[in-house]
Each structure stands twice: as C-alpha cells, then as structure tokens.
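First the structure, then my questions, so here it is.
A single protein chain has been removed from this complex, and every other one stays in its place.
Take a look at chain A:
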Amino acid sequence: METVVALLSGLLTAAAVWLMLSGNLLRFLFGLLLLSNAVNLAIFAAGRLTEGAPPLLGADGALPGHEMANSLPQALLLTAIVIGFGLFAFALGLTIRAYRSFGHLEIDRMRLAEPEEGEK
C-alpha cells in the first residue's frame, strides 16, 4: 500500500519542482502547495499505513485489540499542515505586494536588491 503513496508523492514532487522552476511567482506558489502535500504524504507513508484504524483508545484508556494507525506521524503532520498554511498565506501576501511594486511576477526580473551589473 505504501508503494502507491510513494509513487503519488514522487509524482506530486515532480510537478511541484516543475512549477517552482517556472520563473513565475504565482506558479511558484502552486508548486509550494503541491510540494507540501507531497512531503506530507511521504511522512505519512514513512510511518506505515494502517487501514481504518484511527489511533483512538477505548474507554478508560484500554488499548484496542488490533493494531492502530501510527499516531506519531499524524501529530507531526498536523503541525506541518498548519505551518505550511502560514507560510503559504504569507508568501501569497508577498506575491501580491511584489506585483504592486514591480508590475510583473517574473522572479528573475526582480533585481531591486541586487541590480544586474551595468544596470543601476
């Protein structure tokens, strides 16, 4: 089962890298979202996949008789998803801001801090 998720994670990563290299800030953000999903899937799969058994205890903390899904990666994922969202929201704000300032979204033409030689 993990193999399917591993393949999916790889495909999402490839799509994300392709978008991030495009040179357009908006497509970079699309790539960022895809990459964060891909990495989340990878972490999830690394903790092994258990079908239909959420990590919930019985009454009085009794362990269920069957194996539960791994709770540790789930806790990490919750943090990762929320932080990823914070990063995305801020980056989106910056993107809008950059468009207002430069009038375009071409990453390689944003040279305010490091002007190209001869172009001051």
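Here is the rule we use: a residue touches a chain if its C-beta (ideal position, glycine included) is under 8 Å from a C-beta of that chain, and two chains touch if they have at least 3 such contacts; residues count from 1.
Operating definition for what follows: contacts and distances are computed from a predicted model.
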{"item": "Name under which UniProt lists the unshown chain, selected from \"3-oxoacyl-ACP reductase\", \"Rhodanese-like domain-containing protein\", \"Aspartyl/glutamyl-tRNA(Asn/Gln) amidotransferase subunit C\" or \"Na(+)/H(+) antiporter subunit A\"", "value": "\"Na(+)/H(+) antiporter subunit A\""}
{"item": "Residues from chain A at the interface with the omitted partner, ascending", "value": "1-24, 26-27, 29-30, 33-34, 37-38, 40-42, 44-61, 63, 68-72, 74-75, 77-79, 81-90, 92-97, 99-102, 104-108, 110-112, 114, 116"}
